[in-house]
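The other protein chains are all here in position, but one chain of the complex has been omitted.
Order of writing sets the chain letters: A and B. Residues in each chain are counted from 1.
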Amino acid sequence: MRQEIRISGFGGQGIILMGYITGKAATIYDSKNATFTQSYGPEARGGSCSAQVIISTEKISYPVLIAPDVLITMSQAAYNTFYSGLKPGGILIYDSVLVKPAKNDSSQQFFSIPSKSIAGELGKEIIANIVMLGYLVKVAGVVSPNAMQEAIVSSVPAALCELNIEAFKRGLSYSSPN
Amino acid sequence: MSEENMMTENETQEPSVHPMDSWLRQDRLPHIWCSGCGIGPAFSTTISAMKESGYTQEQFAIVSGIGCSSRAAGYLKIDSFHTTHGRAIPYATGLKLAKPDMKVFLFAGDGDLFSIGGNHFIHAARKNMDLTVICINNFIYGMTGGQFSPGTPLGAISSTSPYGNEDSPFNFPHLADAAGAVYVARWTTAHVRQLKKSLVRAFQKKGFSFIEIISPCPTVYGRRNKFPLGIQMMKNLHETSIINHNAKGSELDIQIGKPIVIGNFIDRERETFLERQAAFQERVNKWLKEKKGETGD
Partner (left out) sequence: MVDVVNKKDVSVRFMSGDKACAEGALMAGCNFFAGYPITPATEVAEHMSQRLPATGGIYIQMEDEIASMAAILGASWGGAKSMTATSGPGFSLMMENLGLGIVTETPCVIVDVQRGGPSTGLPTLVSQSDMMQAKWGSHGDYEVIALAPQSPQECFDLTVKAFEYSEQYRLPVFVMMDEVVGHMTEKVEIPSPDSVKPYPRRYTKLPPGEYMPYRPQEDLVPEIVSAGQGYAVHVTGLTHNEKGYPEISAKAQENMVQRLTDKIKKNVKKIVLLEEENLEDAEIVVVSYGISARTAQYPIEKAREEGMKVGFVRLLTVWPFPEEYIDNLAKRIKAFVVPEINLGQIGREVERCAHGQAKVLGITHPGGGLHFPEKVLETIRSAAQ
């Protein structure tokens, strides 16, 4: 089965790293296939930024997104740009502090998490992206919790490993208040 | 004795014993250079300097571009590379880095090195690449029949400047100095003894060394600019050039009717590209130790 994920936000949030880690988790630690692509050039520096991951148990022939099953948005601008591409029946995950979505398709599932605030509680707002990866695994699956954790550990600086694992676990165990 | 017999006798003689024979590809001679051309004395002086430099014949490699001077690569019996127009310096850079123990040098003209190859020249000098660059400046594109080059003096007549050259020439030693060469000299083909010493010094010097050799081209430059015979220009160079080792780079412009200033202008030390490699490798090893083979994927 082919699953398409778009991760979006603004430059500097670690969006590209999220895509890379997710793809790595799927291929190396879940032994599936994954194709990870990203936006390049001046448009990738500041402004909306997006990473795309396709995960499949089979060979991935078409390497770019057709219509994402899962959309993560970590900025309002990214939501405005990319929401319309989300598949009917798809999953939207957004940062509840940074994004205010206008729900207009009842077939879709919406999930939110204050990832930036949680990361702030851990002492480093910059790891909001890792909190978000935990929450992605919780609400959308896509990769196994172990695979995601392994991929995080092997992709972040050793000195920040513990903190990143903590951030991942906070996301993984987060329950929306409503 | 009939002419036929004479030839037979000549053929049975011992091979000639000119001191440069073993350095030349005899099967490529005669060369293409015109009578009166300065490349011949520049070339033979270069061979003399090679022999005195302390390097063996096998240790030398010559790289050249395109033009009359660049044909030298085809006559020297060493590893020799006659490359594309202007590209001898980057080609030599690759060769030198793959064979750091060899003495890699260039022998090329003013048009090749400073027009089409100008960018390569300044960057190799900036990096202090371990190369010796010998530039034959005959003020003209000779092989194509005498068009003006970046070495052609202002006002000089050439086949593409029939009313006189409108462009100022580059001052090559000044350019080499500014770009970072550690050895810079200018001599003429009428100063072969000084030139040979200078070439020996350049070959022995680590880093980027540059020697400009002012050389007559009677065929396509001289005959349009009052020196129809090579010997006339040689004589003029001999009589009017001023030796001033302390001249500043800005004093080395070449102008018609004014004496050419020659000498060994720059001889300084600056860490060369290859010398920097040791410290560089240390940083690499330190990095490898810390990262333990992480490959950054």
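The definition used in the following text is that a residue touches a chain if its C-beta (ideal position, glycine included) is under 8 Å from a C-beta of that chain, and two chains touch if they have at least 3 such contacts.
These figures come from a predicted structure and were not determined experimentally.
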item	value
Touch criterion as defined above, residue of B:37, B:50, B:63 or B:181 at the omitted chain	B:63
Option from A:33, A:76, A:109 or A:144 whose C-beta touches the chain left out	A:33
Where the missing chain touches chain B, by residue	25, 27-28, 57-59, 61, 63, 66, 73-74, 77-84, 87, 89-99, 101-102, 119-120, 123, 280-281, 284, 287-288, 295-297
Chain A residues that touch the omitted chain in the full complex	20, 23-24, 27-28, 33-38, 40-41, 43, 60-64
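The rule is simple: only the chains that are shown with their structure count from here on.
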item	value
Chain A and chain B: spacing of chain centres that average the CA atoms, whole Å	61
